[in-house]
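Following this message is one structure expressed as structure tokens.
With one protein chain held back, the other chains of the complex are shown just where they sit.
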Amino acid sequence: MTGYVIRRVVWGIALLIIVCALTFLLFRIIPTGNPAVLRAGRDPQPQLIKEIERVLGLDKSLPTQFWDYIKGVFLHFNFGYSYYSQQSVLSLIRERLPATLSLTLGAAVVWMVAGLSIGIISALKRRTFWDRASMGTALVLISAPEFWLGLLALLLFSNDIGKLHLFPGAGSYVGLTADPLKWFTSLIMPWCVLAAGSAAVFARLMRGSMIETMDEDYIRTARAKGLPERRVIRQGVRSSINPIVTLLALEVGVLLGGAVLIEYVFNIPGVGLLAYHSIVQSDFEVIQGTVLLASMFIIIANIAADIGYAYLDPRVRYS
Amino acid sequence: MAEALLRVEDLRVEFPSEDGVVHAVDGITYQVQQGKTLGIVGESGSGKTVSSLTTLGLTRRQGARISGRIMFGGRDLVSLPEGELRSIRGNEIAMIFQDPLSSLHPLYKVGRQLIEALQAHKDISRSAARSRAVELLGLVGIPDPQRRVDEYPHEFSGGMRQRAMIAMALANDPKLLIADEPTTALDVTVQAQILALMERLQQELGMAIVIITHDLGVVAEVADDIAVMYAGRIVETASADAVFSSPEHPYTWGLLKSIPRLEASRSEMLVPIPGTPPSLIRPPSGCHFHPRCAYAQPDHARIDPALEPVPDDPSHFVACLLEPEERRRLWAELKAGRIPEQALADVSAEGSS
Amino acid sequence: MSDPELQIAPGPGERAGEEPLVEARDLVKHFPITRGVFLQRKVGAVKAVDGVSFAVRRGETLGIVGETGCGKSTTARLVMRLLESTSGQLTFDGQDITKVKGAPLKAIRRDVQMIFQDPYSSLNPRKTIGSIISEPFAIHGLLTEKDERRKAVQELMETVGLNPEHYNRYPHEFSGGQRQRIGVARALALKPKLLIADEPVSALDVSIQAQVLNLLRDLQRKFGLTLIFIAHDLSVVRHMCDRVAVMYLGRIVEIGSGDALYAFPRHPYTGALLSAVPVADPSRHGGKRRLLTGDVPSPANPPKACRFHTRCPKAQDLCSIEDPPLEDKGTGVLTACHFPLTREEVAEMGLATVTQSTPAG
Amino acid sequence: MRSIRTVAAIAIVAALAVVLAACGSSSKTSSSGSGSGSSGSISTGGFQSPTTQSLTGGKKGGTLQVLDETDFEHIDPGIAYYSLDYEVVFATQRPLYSNKPNTASVASPDMASGPPEISSDNKTVTVKLREGIKFSPPVNREVTSADVAYAIERGANPNVANPYFHAYWDSLEGALKAKGGAISGISTPDKHTIVFKLIEPKAQLVANAMVMPLTAAVPKEYAEKFDNHKPSDYGNFQVATGPYMFKNDSSGKVLGTGYFPGKSATLVRNPNWTASSDIRPAYLDEIAIKIGGTNSVIGKQVLEGTNIVENEPPAQSNVRLAAEKYKSQLEISPGAGSHYIGVNNVHGPFKNENLRKAFWAALNRTAMDKARGGKLVTDVMTHFIYPTIPGFEEAGGLKGPTGPKFDFNEHPEGSATVAAKYMKLAGYPSGKYTGNETLSIVGAKGNPAEQDAEIVNQTLKNLGFQTKFTLVETATMYAKYCNVPKEEIDVCPSIGWIADFGDPQTVLDITFNGKFINATGNVNWGQTNNPKINAAMTAAENVTGTAARAAAWGKIDEEIVEIAAAVPFDWDKQANIEGSGVKGVGDLWDVGEWDYSWTSLK
Partner (left out) sequence: MAIGGSEALEVSEAAGTQLDFLDLGGQIAARSPLQLFWRRLRQDRVALVSAGFIVLLIVLAVAAPLVIKILGLPGPNVQNLNLTDEFGSPLGPTSGHPFGVDQLGHDVMSRVIYGTRVSLEVGIIGTALSTLIGVFFGLVAGYYRGWVDTVISRMTDVVLSIPLLLLGIGIGAACAVKGCLGGAIQPGLRVIIFLIVFATWPYMARIVRGLVLSLREREFVDASRALGASDARIMVREILPNLTAPIIVFASLQIPSNILIEAALSFLGVGIRPPTASWGQMIASATPIFNTAWWYMVFPGAALLLTVLAFNLLGDGLRDALNPRGAR
């Protein structure tokens, strides 16, 4: 098991380096713009551009640049600097991470609690009105683009431009430490919008898994033992969750993708928005940092899911 | 004869399905005496599993339409409310299944599953339940039960899993144990171990057993009485000896003559039952077996045979339209290794669906 | 391993001196257990088949019997060349086929065919019966005329007792027994010299089993097929086979003529197997069962020397030190045992009643 | 040029304006005339305007809330070059000279104690500094001429890479070789005198460039270590000379104290600043800037709020709201630059002057202006010098050049007839383009640039052209496509231009003079290289006196129109909004953005 974890982590790091190299290549070979030219002003003489390139390290060969970058990241934990604010990428990200984490973790809670419980109830009340209604709603939510749901939510419920003034609207995010209550209220809509799709997906998954599980032989055994139905269901839930766990990791990627859109729509100053802006501005090292961070999240989620799966399933654990 | 422990009367179980109503059990009657073993023999789709699941009310959730009576301890299990039925399940009537691996919860330790079974019916502390679990594992012959109690099912071998299932079934000293193909998934050496274990436990604990299997060898080993099922019906029921020495139903003959015997000569021909098992959705008219019966007469397709005692043996019932004398003559021939003319007619012809 | 020559124990009806159709020498198949994400590292091996030698003469039926995981199916697949052997040698019709590949292998495929265990899994559910049975022709470019091919297929269907009109049906429309017939028809299409049947009836209902067994016996007689018949059911093997090999943990522990072996099993494992078979006759429950205890050890880590010594009631120190050679212990059967069963022991187990029979066909 | 952001999207400084000509001494005396002369174009229906606002009498004290949707680009005075950056830079830094809010062309001594002294050979400029001005904490010492020298020197430092250093300071002796080290052409004979020695007679140019924030003093001993970073991060540790400073910690760190990129910035009073030494009244105590949010929401919050302003162009919906409900809180600033369409004069179909004219004639400029917000914030552009810049009236005022030669300019709503006429002249008798060349059009994303581009695209299609139409980010549009001649972009519909100074040369020279065509960063978008115009410009550079320069450049403007070197459509007027409790003062020279140093609370 430890060997397995180590192997997974090693491959995870290798993956990060590969992703890093790919992003690196992508944004340098086909850049949206040369930051040196962008910096060079109105009369960008080649010599000045060259100098700026030297300052920014853009004159070196790509492998050298990449090597320098990787060295910085892995040996010195230095992710470079923004070409614009001269702020270290790490501190930029660190500053914006709380917003993104608030958004995604909160959404994950909403998504899991809502998704799984709706799924379980639907499976147990199969073919009832509740089941049909919740699965129908789920499908609608899955089918709706989340950025549009976000805009719609703002149009309907935000307290500035909404039809019903219920929740704080776009750009109202404040840090948790600054004002917990405002933090919470400002995130209600983003959480729900971001979680909607995933919750719906997982409600459906959980329902399917649960229905399948409840037909298993061991559930029959549990009934044959005379266990109260509540305990039988618990056994069912326990094993229905297992196959879902691996999918949780996949969903993290979806959630991160969604976070970019939701941060954009709700104007939450998080890493997603940072990434968006940095790409638009060709701010290489920030792009690199944010992409790396996102990839890291995805990879860690995958590893965690695999380990979690192994933890949850003794059959995997011991093999 | 003493009052039977379990009496099934005219039990019918039907399932609505996409393709029509499945007549899984089509009016069966049998009884199990205290401390005795009843073997129910039949091929897949004969309704033997459904009938036993229905006994425990486990087909209710599948949308089964159930009629008839299942009398157990003075109560009719067919009409018993779910809550009361639950207190019987695993308590007075226990059940073990064909595939012990899929029948044990893969994510819970064996001990925990045993403890659950105990606590479902007894107000018993966890530690007491645990020591009882260890005891039960020891009883079914699992070595080192102290350690094994904390293992997961996948760490057990096939034989041990079935032992664990048996331990679980025995947790509350049931009066009746229903074993549904308990050895089908096991190798022959392990099967012998499990059968021996069941025999031993029955002697020690005095419970009645219903063993469901397709293997005549298995019932021959353990059963006192045998019921042969075909297409949702019982076609013959008698004591084990009678079924093997003087079977009355052509289907039973078929079963007996279509398996090679270890001790028989290699040159002895097998006499297969032609055709394929019937559809339970549209079962054949008249005697369900008539399309595959080498000895069937034209009017057997119309007349539904009743399960009736055979002459000379009031405990031997058969549902066959052939004359008793004719049956005995045919069996005598078969037993002697000759194949009656009718049976030779189309041994390899395939009545296709 | 012992000299393979010795292993061709003379069976009844054997035409002496004839070259065997198939001969396996010291076949070994180890499935590696690997670890690693990128570079697969071998950390062990499941020794599925670990030194198996046998020969099959033309026209005879060799049965291979043993419990789950003993390596009998792997052996079949090795002979079929569906698996590459780790080591050992395989001859077919005088030709070394251990390593043949490409066209020569394809040529051999015409002569060696297989019937599979699972009638559900062995037929492609997305193809019609006609195209399944005609597949051999298509692969080998035979009978390119459509009508010709159809005719040949329908003849085959008739041969195995299927209604030729069902040419265009799909497998799911057939019952298990019928499907197995389809599998047989497919295997016979190319008129093979050797047919390997891997548990052909174990997935079938009792009443259907006999149909298929009879069919196989008929066909064997009709086409003069050589058959390797693999099963876990000792009665079925006994019924079908001239010679029988008993496998345990990747090795053959006993091999010889069926009659001799069933009448007087010398290996304690064979004895235990026979003793465990339930007899469908309540009046005959006489003998004292010799129940094996414990479970089959893992093939990834089999016991040293005699593989059976951990469970053998007769085991002595020698058994865990020295591998017993497969040799004739006086009954014409080759047995790999230091301390074979005696007649008294066999009688005690209630097995002596097995009747000798004249060879079939 | 500073690219003005009229959009809620991310824009980046891409190119900038040209320089004031040598003989600009008159600009200090009476050039406001040209500004007021253009006032006729401004609709003043009860709105504020930087040209009419009162600069005195504000109430002292209070905190101004600022809501900005986007972040600054650079807060380092040596790098800042963007209208939004200027709002904080000019509140915290004092360049040698600066403009008062109501003028775009008159510089007042700021850090300097008087006008620059320019030698007769036009090669030396001497500036005297005010005494007693101190840096903000933690430096706290008096500002000396060496600090100004260092500020300019660091402009040549590649780690700082000032975007306009080469434009204004290249003539400084040793400037080209300086890479952050001492520049031989700068000497500081005493603590309050600084002398610039030039190798070319461009003293007036250099003197005029002193209104730019590069000349804001920087303490070398403190800043050097930051400037050695690649790139420099002095901006995050800057000290102030102006009335306000970024809130900082004891070590001087602004980042994480007074500036949270993308989130907020806080300006507090500079304790070392004294009112007596400055032209700014600096009424406010604190400016709290919140970065982020949504433009449409911000605008509403501002209009409904009290002590609150938005320092970015408000969303169209809010301009409308303000015009309808909050008139007094709306300021319309004229002279917010121009928007025109760059058409490739040397490559592709638009080599043909008549085709350019046909395009001009066909273009519905009114529609484009309407998409930009209508008459309130736009005037139909008819030539290139824009209102508030001398030469505007001389080149035809609002109507622009008229007459038979200029018939293509006489139909703001587009004229198919005139277009067809020029099409025929271009050799397409059907009146539609029938050639097989495909026009590549690269526009900018975001409202309203995107709509400009779409209308242009549609117009060209209606003229029979095949088009390959692309929208990219504004910065990318300039840096990768429109500013790079070898990309051979035919049409750049989203070009905007705003001058640094109120002089016509800044508008026309670099954008239409053939000698300024660059391989990268080219802002002569059409690559116009007309010998006659080039010669006229060379001559006009040396013309002195506002009126004369206005006349000379006005003439050139007309000539540019005559060859339709580019296709104009919009003279911008910038809307700015404030809360009801704010007495806002906007900078005419900075698209009317609220100037914190002059604004007060009611």
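The letters A, B, C and D name the chains in turn, as written, and every chain counts its residues from 1.
Methods note: contacts are C-beta pairs under 8 Å (C-beta built on N, C-alpha and C of every residue); 3 or more make two chains touch, one makes a residue touch a chain.
From a predicted model like this one, the values you see are computed outputs, not experimental measurements.
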Return the single residue from D:L55, D:L376, D:I517 or D:I563 that touches the missing chain. D:L376
From A:G57, A:G72, A:G175 or A:G257, residue that would touch the chain that is not displayed: A:G257
Of A:F27, A:Y69 or A:Y218, the residue that touches the missing chain is A:F27
Filtering D:F90, D:Y164, D:Y433 or D:F469 for touch with the omitted chain leaves D:F469
Positions on chain A contacted by the hidden chain, ascending: 11, 15-16, 18-19, 22-23, 26-27, 30-32, 139-140, 142-148, 151-152, 154-155, 161, 197-198, 201, 204-205, 207-209, 211-212, 215, 243, 247, 250-251, 253-254, 256-258, 260-261, 264-265, 275-276, 279-280, 287, 290-291, 294-295, 298-299, 302
Just the residue numbers, please: which parts of chain D touch the chain that's not shown? 8, 295-296, 315-317, 319-320, 323, 364, 366-367, 370-376, 440, 442, 445-448, 450-451, 453-455, 457-458, 469-473, 476, 480-481, 487
Against the hidden chain, chain C presents residues 37-38, 40, 77, 80, 82, 105-106, 109-110, 112-114, 116-118, 120-127, 135-136, 139-140, 169-170, 172-176, 183, 186, 190
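Just so it is clear, only the chains that are shown with their structure count from here on.
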Taking the mean of each chain's Cα atoms, which chain ends up nearest the overall Cα mean? A
Can you work out the whole-Å distance between the CA centroids of chain B and chain D? 93
Multi-chain contacts in chain B: which residues touch at least two other chains? none
Applying the document's contact rule, which stretches of chain B touch chain A when the two form their complex? 53, 56, 58, 86-91, 94-95, 97, 99, 102-108, 116-117, 120-121, 152, 154-155, 165, 168, 171
In the complex formed with chain A, which residues of chain D make contact? 1, 10, 12-17, 69, 71, 73-74, 76, 81, 158-159, 161-167, 179, 229-233, 235-236, 255-256, 260-263, 291-294, 296-298, 300-301, 472-473, 475-476, 479-480, 510, 518-521, 523
What part of chain C is in contact with chain B in the complex they form? 67-68, 161-163, 166, 173-175, 177-178, 181, 205-211, 213-215, 218, 232-236, 238-240, 258-259, 262, 272-285, 289, 291-293, 295-296, 353-355, 357-360
